[in-house]
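Below is the structure I would like to discuss, written out as structure tokens.
Here the complex is missing one protein chain, while the rest keep their positions.
Moving on to chain A:
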């Protein structure tokens, strides 16, 4: 039995931690941490319990924060987290992922960095910047950000990244060489007849199915997709969903067929949940059919949005599912999405949600 569950929240004004026991019925909130810096992504190493926060501050620039005592104390570093002199400086760190003893960080403007000492110092993974498509990458609404970072747990040289709005890229050699993997995903914002480019898609979030490293799901600006071959070919799974637009995607901790999404009403319609009624949409068959999960979620006047990294699951049985809204509310389900409770509702805008189960 797990001793406790931590829900790690990155917000526009600091990191927060919501904590509960394995029952996940009552929650205690701690924070703000990281000197109230904007924290785009807060993650934890499930083996050691170390927590890292990816941030960027308008005054002080980018840094990765670190806590080895479950959030009680924090340090920060940006040693090496820089492009070459003369190049556009890094504004913020947007995503973190651990693989093969290394910690990877995705930054804005889009690039990838690696730390081999637990986040104390960083080295630029230069191969991505050398891709011939680089001069043609265009920023999405939040800037040219590398927001999704997925590592094959069985082969840490295999990494997929998502950049808004350059699309999905893949490396099989630890970052030396990269190739776009966007075949089958639309770019509705391109001229007619040019809607399926090699790169330039606006991927919003990219996740990997548990136990199936070649199965990827992505929520895109223009549709929801699944790939069963490591992103070489994507198929639409948006049929049955209320819209083609949304930001986050979260996989089940054990079932590769189960995926959670929060579709929004469209890119130019306010980006709220459809009809102002909150729902998490769940598939149990890899996107063939979808079910709206609404029990406990606001069904009236809910003009809420959920950002790209603001949904996660935990590894308990049954799995917990969590999402945070851009208006600062955190919702939790302790039964795989069947029912929900509002954990807290007056936080700063929630940018990311991740979990840590401590035994």
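Here is the rule we go by: contacts are C-beta pairs under 8 Å (C-beta built on N, C-alpha and C of every residue); 3 or more make two chains touch, one makes a residue touch a chain; residues count from 1.
Following the convention adopted for this analysis, contacts and distances are computed from a predicted model.
> Looking at what's absent rather than what's present, what does UniProt name the missing chain, "PadR family transcriptional regulator", "Peptide/nickel transport system ATP-binding protein", "ATP synthase F1 subcomplex epsilon subunit" or "Molybdopterin converting factor small subunit"?
"Molybdopterin converting factor small subunit"
> From the list A:4, A:76 or A:277, which touches the chain that is not on show?
For the chain that is not drawn, the touching residue is A:76.
> Touch as defined at the start, partner being the missing chain; which of A:58, A:300 or A:359 qualifies?
A:58
> Just the residue numbers, please: which parts of chain A touch the chain that's not shown?
The list for chain A reads 35, 58-61, 63, 76-79, 81-87, 89-90.
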